[in-house]
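Each remark here refers to the structure printed beneath this line.
Complex shown without one protein chain; remaining protein chains in place.
As written, the chain order gives the labels A, B, C and D, with residue 1 at the start of each chain.
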Amino acid sequence: ADGGTAAAGASPPPVPTQRSLGPNEGSVNIVAWAGYVEYGQDSRSVDWVTPFTRQTGCKVNVKVAGTSDEMVALMKTGQYDTVSASGDATLRLIAGGDVAPVNTDLVPNYAAVYPSLKLQPWNSVHGVPYGIPHGRGANLLMYNEAKVSPAPTSWGAVFDPHTPYAGHLTAYDNPIYLADAALYLMKTQPSSGIRDPYALTPAQLAQAVALLKGQKKNLSSYWSDYTKAQSSFDSGDYWLGTTWEVIQQAVAADGKVRTAAVLPAEGATGWSDTWMVAAHAQHPDCAYAWLNYIVSPTVNAQVAEYFGEAPANSHACSAIKDNPDFCAQYHATDESWWQNVHYWNTPTKQCLDGSGRDDCTDYAQWVSAWNGIKS
Amino acid sequence: MPSPVRRLAGALHRRPGLRLTALLGAPLAWLTVAYLGSLAVLLLSAFWTTDEFTSSVEHVWNTDNFTRVATDPLYRTVALRTFGIAVGVTAVDAVLAVPMALYLARIARPGSRRLLLVAVTTPLWAGYLVKAYAWWVMLSHGGVLDWLGGTPGFGVPAVVITLAYLWLPYMVLPLHAALSHLPDSYLDAAADLGARPWTALRTVVLPLVTPALLAGSVLTFSLSLGDYLTVQIVGGTTQMIGNVIADNVTLDLPLAAAVSCVPALIVVGYLLAVRRTGALESL
Amino acid sequence: MTGDSTGDGTGDSAPAAVALRAVTKVFGTARAVDGVDLDIRAGEFFSMLGPSGSGKTTLLRLIAGFDQPSAGRVLLGGRDVTRLAPFDRQVNTVFQDYALFPHLTVRRNIEYGLRVRRVPRPERAARVAEALDTVRLADLADRRPAELSGGQRQRVAVARALVNRPPVLLLDEPLGALDLTLRLAMQLELRRIQRTSGITFVLVTHDQDEALTMSDRIAVLNAGRIEQVGGPAEVYEHPATPFVAGFVGTANLLRGEQAAHVFGAPGSWAVRPERIRLLRPDEASGPQELRATGRIADVVYAGPHSRFAVDLDTGGRLVALRQNLDDTGPAHPVGSSVTLAWRRDHSIALRD
Amino acid sequence: MTGDSTGDGTGDSAPAAVALRAVTKVFGTARAVDGVDLDIRAGEFFSMLGPSGSGKTTLLRLIAGFDQPSAGRVLLGGRDVTRLAPFDRQVNTVFQDYALFPHLTVRRNIEYGLRVRRVPRPERAARVAEALDTVRLADLADRRPAELSGGQRQRVAVARALVNRPPVLLLDEPLGALDLTLRLAMQLELRRIQRTSGITFVLVTHDQDEALTMSDRIAVLNAGRIEQVGGPAEVYEHPATPFVAGFVGTANLLRGEQAAHVFGAPGSWAVRPERIRLLRPDEASGPQELRATGRIADVVYAGPHSRFAVDLDTGGRLVALRQNLDDTGPAHPVGSSVTLAWRRDHSIALRD
Partner (left out) sequence: MHLTRGARLALRLATGLGLTVLYLPLLVVLVNSVNASRSFAWPPTGFTLHWWAVAWQQPGLRAALWTSVRAGLGATAVALLLGSMAAFAATRYRFFGRQTVSFLLILPIALPGIVTGIALNAAFRTVLTPLGIGFGLSTVIIGHATFCIVVVFNNVSARLRRLPASGEEASADLGAHTFQTFWHVTLPAVRGALLAGALLAFALSFDEIVVTTFTAGPGTQTLPLWIFDNLARPNQGPVVNVVASALIVLAALPVYLAHRMSAPAGGTG
């Protein structure tokens, strides 16, 4: 990962850090990605909420969010205590004063989290942690082995305007996908001067936009939910495009088409989600209890396996139950593999590339750019 | 001595204004307070601004959002595309619904008529998302349509097809009601005067059911105008005005509110235009 | 329009304007029309008279082609049209509820038949103007039906049918909804139009007065069958059945014993109220007259005439009618004795 | 129900069953009822006769309380009820379309008024049974209205109103939808019920025959005003205005010049068709008679009588009516000359 200095956006508004834990409040309201907070709603065996409630007496209300933007909006309502924010949301939450710094002393399981995930630009400001890492994944290049040959090794395969696979490409439907284009530019066009895919000057952003506009006409569609992406690969609509490991695993399990997912030469973007606590949490003690619980080795293993990502807790791999190869497949312990993964971060005016400049485009500009591409 | 209820009834009888107020008070209060009030709050918030980074709303009065909606070609392109899709959906539904409603109301035997009507309404229960996804399955390469001969793929045609499918019952129902209330004698009279079926349809039936057709179109048109989920599912890379609003809701609510005025104004204009025909009563 | 010209002659040798041959119409299990044979002559004013549910409308709809007979044939001007659709038949209909198109003006309503048959515009305009004149509605040509009174609507309905110059015009109780004064005026109007146009009119009514005063011939229907066909006087003076006697006018029916006492023979006998004279106490009956004595049970003043209900001494009740020609005649108060007399040949023997 | 017993007496000193005082009803700009003063006596059979739109229904609705007068007062049995709701008034109505409750059986329909007024169950049952008997519907008590014929529905409507024993019963053209035979039978039935119950009946009709034969008194309405109130003979024989003369019977109206020639004085004159004799060529008119000569323009056979339209030599047309007492009288073919005669005192001078 890019371990650049912890350069946050504008200095965050002062929000007090919790000093100690009191008695649990009896319930906790959580905003989370689908699959992070399972209470057996799908299958009785997939349930880590019920034991939590039994242990702590905190009843869990979960609100599943579909996008990072939605998470930010939900946290602004003040009704939620904790959130599993991705890197493209964290800094916005911090800067908006919506979340509080986390007192890691109150989260004993924090100690076992991989050091490479701690105090990163997307989960801390000036060395102050704002959350507990949950797990990580990379946005790989997936392709249909029957349709795409030779096997691609570069993101050029999805950015080639004259691709032989026109009409069967796909891309992730989110402003943060601009970073994928920026990463490609960074590696293939040094003249662009990009040093970090999340730190783009207006000119660099425009280059990324142009690349994506050219790509758009070759797309079958953008994908945002992964069931649809999975089915599209299954049906033959998609032959090639960015993916999450879990999608590729599911398609492989179905066995209808033969696919592979690779980390291209340029590396890839990725995510490392962070559990954060609301600035004005109504149930802060249950929230802390949840933070500690969800990154405990067994639960972290359970979530990671269920969702299909690499766990954050370094003891989790030994707690994986069903698939002995799981940690290997997801490169959980292979830190060198992650060297080429650029975790999602929230673009800010203060360039995140550690240059100290402040002429970078911020997230709002990325959103505008993305809307311009899609309209 | 009359009972108190009877006396109350008698007293109310002498005050028709009071009776009317009692009946109309609650619904009007609900609609103005809960609904118009909310719309006002929304409209008001369009004059605020947001911190672009944190998405926090800042209560600074300005009209930038409206200026942006009016001048940025992005919004014009999307609004025009959306309008075109809504018109297309309405046209497709009208063309499909007229013969169906005609058959149901005037030709099918009474016994099968009821079953057919149930058959038309039942799909409403299948769930909007499920049906949209079913179309996604059918439209995809290697999907049912491909299998049956060819698929238009994902894009504007797919959106029109899917929305037309979703709202078709809303067009059939008012048309069916109007057609079944059409007195037989009008049709007899047309035939008697020498009108062949197609002529009778054109000169008598369609003019008389126009209010119902417009009533159906109010739903097909305005539901299409505001949709943003179907287009996400089958639109490929297409965007509609609903997507622009939805994308901005969480990021920049004031801007979303300003963009909302576009479909809202179109719908209000459409309603005002068809109101004189009695269409709003035929829904 | 085909140029066939049958239906214009009035000679008996010309084919009937409308001919029904063993026509039957069954709805579910009910026989609405039951084996009807009928010839309607070209140019005549023909009425179908019968109580509610007797099949009048059904018969009309079979002629117009709105329904198909279950059995039998329908001929127009000698041509079998049984299987033809309404829009292929040379008849027009004036509907009971008029069935004016609400979205069209009076003029456009009247023009409709010409328009759908693609009559050229100048001819159309001329014929519509003429029809508007015939029914005296030129002033209201640009109104919609909703803005007209009942009588005006009725006239539009007639004009809308007439403008097509059909050989046969069918009218289903066109005057039912009008009040008396208007009804009488419209009766005259229809009769005038029929005479001047020479079109065959087939009028359905349940009003015996209307049928008697307007028609050249009348068919009396009962339960889907024709009971009698004839001129008004024939049907009224010589009813073929008790049903006809009772439905067309007041029957004054006596049967069995009671009839035997009065008419001298058993069976079903009738005598029309207007044929009966109320004798003054001193007055003798004529040589050709039957007589009966009784007591006045009821006197009803009805303006032009009064009705006297008399309970006969030998049983049964007869109603006598007396024109209020004069108010100096003898009073016959309720309860007083009275003698009735009528010409022997005005007694009507009925087959049951 | 309050126990007030007014409206049962028939003496003139008792308060009127229904009294209208300067009642006006305005709809928008139209005066549907225009300054009506009227007293209806307890126990009488009163009719309101008038053309369509003359305000008959509106008047009835004002009495029943469905509408409120724009000005004036409504009194029932001497008590001012102008501001009372229909359910607080002692009248019942038989509606033109009967307005039977479709979801209730005949019995439950009839019982309705008693039930909502909480009459105890045993009394209710007895009174319903009695009412069913009165209208002869005991057999059909468990049917729904949809399963009844028009005449039967009409009788249910009457029973439903009568069972409440209202002092006043309002009937809005209750017989309009029935065919002639049935209508005559129901007229007798209603008259019988009114006589035996002693209830004040107020009947709205546009059928002059019905009004003349059924009523004790008649009010003739025109354009929201009462033109004349009187007994049937009074209204018919001595119409107060040309409108009444024309609406109640055939007017035979002559004016100005034409009237002067025939009646000997200018002004508006009328003579009833049944008063006119058609003289045989050799026949002389009587000393008290007026006479006029003319030419037969039309002869209409109408069953009980024939109508002769005569164009007078001095201008104008008169219709003469002749009872078909006898078919031996002289024929008066169309076009022949004829002399008409009528008693001088049967000439009606009309104020315009």
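Just so it is clear, a contact is a pair of C-beta atoms (placed from the backbone, for glycine too) under 8 Å apart; a residue touches a chain by one contact, two chains touch by 3 or more.
Remember, it's a predicted structure, so these values are computed and weren't measured experimentally.
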Chains shown that the absent chain touches, full complex: A, B, C, D
Given D:Ala17, D:Leu49, D:Ala64 or D:Ala211, the one touching the chain that is not displayed: D:Ala64
Residue among A:Pro51, A:Gly78 or A:Pro164 that touches the chain left out of view: A:Gly78
Absent-chain contact - pick from D:Asp37, D:Asp80, D:Asp97 or D:Glu123: D:Asp97
Listed residues C:Ala71, C:Ala85 or C:Ala284, member touching the removed chain: C:Ala85
Hidden partner interface residues of chain A, rising order: 29, 34-35, 39-44, 61-64, 66, 77-80, 224-228, 230-231, 234-236, 246, 250-251, 253-254, 256, 306-308
Touch list for chain C against the chain that is not drawn: 65-66, 85-87
Touch residues of chain B, complete complex, unshown partner: 5-6, 9-10, 12-13, 16, 19-20, 23-24, 26-28, 30-32, 34-39, 41-42, 45, 96-97, 99-100, 102-104, 106-108, 110, 114-131, 133-138, 140, 142-144, 146-147, 165, 168-169, 177, 180-181, 184, 187-188, 191, 196-198, 200, 218-219, 222-223, 225-229, 242, 245-246, 249, 253, 256-257, 260, 263-264, 267-268, 270-272, 275, 280-283
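Methods note: only the chains that are shown with their structure count from here on.
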Between the pairs B-C and B-D, the one where more C-beta pairs touch: B-C
Interchain centroid distance [CA atoms averaged], chain A/chain D, Å: 90
Sites on chain A at which at least two other chains make contact: none
For chain B, residues contacting two or more additional chains: none
Chains that touch, pairwise: A-B, B-C, B-D, C-D
Chain B-facing residues of chain C, complex: 61, 64-66, 85-87, 91-93, 95, 97, 99-103, 112-113, 115-117, 160-161, 164
Chain B residues touching chain D - in the complex, by the definition given at the top: 2, 6, 9-10, 13-14
Complex interface listing, chain B residues touching chain A: 51-56, 74, 77-78, 136-137, 140-143, 153-154, 232-233, 235-237, 239, 243-244, 247, 249-252
